[in-house]
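The complex appears here minus one protein chain, its other protein chains still in place.
And then chain A:
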Amino acid sequence: MVALLHEVSGPAPHWDRTPRAWRLTVLLVLALAVMSAASLAVGAAGTSPWAVLADIMAGREVALADRVVLFEIRLPRLAMGALVGAALAVSGAVMQGLFRNPLADPGLVGVSAGAGLGAISAIVLGGLLPAGIAGALGYHLVPVAAFAGGWATTLVLYGIATRRGQTSVATMLLGGIALGALAGALSGILVYMADDAQLRDLTFWGLGSLAGATWTKLAAAAPLMILALVAAPMLGRGLNGLSLGEAAAAHVGIPVQRLKTVAILTVAGATGAAVAVSGGIGFVGIVVPHLLRLATGPDHRPLLVNAALLGAALLIGADMIARSLIAPAELPIGIVTAILGGPVFLWILLRRRGLLGF
């Protein structure tokens, strides 16, 4: 595709970083493929995907244990990791473009705080639900409550910040802080009420994990994340214009209000779904877009595509570390992303302030 673009438009001028960014896309696809293959091969059980593949090709019977490990555990987990990583990274990039702030993340629209409150409510108060509802939702109670909490918070915030068809991004930012504090306080009350077993559940949910990935969960959460991944690249042009400011973006022909609405709903849906199935996984949304901007510039058209690919590859990688470092036990993946992401984020900050001298 890159070669095709080249032929149509002639050689790119030397100042144009965008073709370089699209070349990076090709590399990232390869990286994601390698990461995925590695992720299928690594695990507590000694199953080799290559042996299984060879068996299938040769028409031999695959051992039941291998089949379960590969197709019911590792494959849905791989797909979940890829989708969640891509959704978080793309959501981060969209939020940063929307708020015109390279340090923004999906938490700014209240998704994370609301989802957290939803999850904690489900864990602590779930036992009080009528048996019918609790039984129907079963293990899905926590993710469903988390998604509902995140989505509801964003809608309330969007309503607060929108007057006469105009959404004020500044009001949204401040309202998000207020709602976040409120959700935090309510969560605090619930934590105070929780018993020891519930506290343990809470802690693990907050640290994030892909361990519960099943095809059923994936089927429920994937559509929203896939929708966001498909919609986001179409926002690229508009977000580029928005970097001039809202008024100037409108003057260059961007339908600004529509852009804001689509961006906010996309992010709320994708992040809500991601947080619901995987808990609190931090730093992917900030670090991934930032690294890409450093590498190939801030053009959002390639940035949103590349963020999805790099986010997926990184989260799959982090999950491999989480699974294998203390195997057969697992680290929560949120710990891994924070341990890797924290220093990277710090490095970005220091670099921005010129403290590293380059």
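Just so it is clear, a residue touches a chain if its C-beta (ideal position, glycine included) is under 8 Å from a C-beta of that chain, and two chains touch if they have at least 3 such contacts; residues count from 1.
Throughout what follows, contacts and distances are computed from a predicted model.
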{"item": "Listed names \"Sulfite reductase subunit C\", \"SpoVR family protein\", \"Heme ABC transporter ATP-binding protein\" or \"ATP synthase subunit a\", matching UniProt entry of the absent chain", "value": "\"Heme ABC transporter ATP-binding protein\""}
{"item": "Which residue of A:240, A:266, A:306 or A:337 touches the chain not shown here", "value": "A:240"}
{"item": "Of A:248, A:325 or A:349, the one touching the omitted chain in the full complex", "value": "A:248"}
{"item": "From A:19, A:102, A:212 or A:233, residue that would touch the chain that is not displayed", "value": "A:102"}
{"item": "Candidate in contact with the missing chain, chosen from A:17, A:67 or A:140", "value": "A:17"}
{"item": "Footprint left on chain A by the chain that the document does not show", "value": "9-10, 13-17, 97, 100-102, 237, 240-245, 247-248, 250-256, 293, 297-299"}
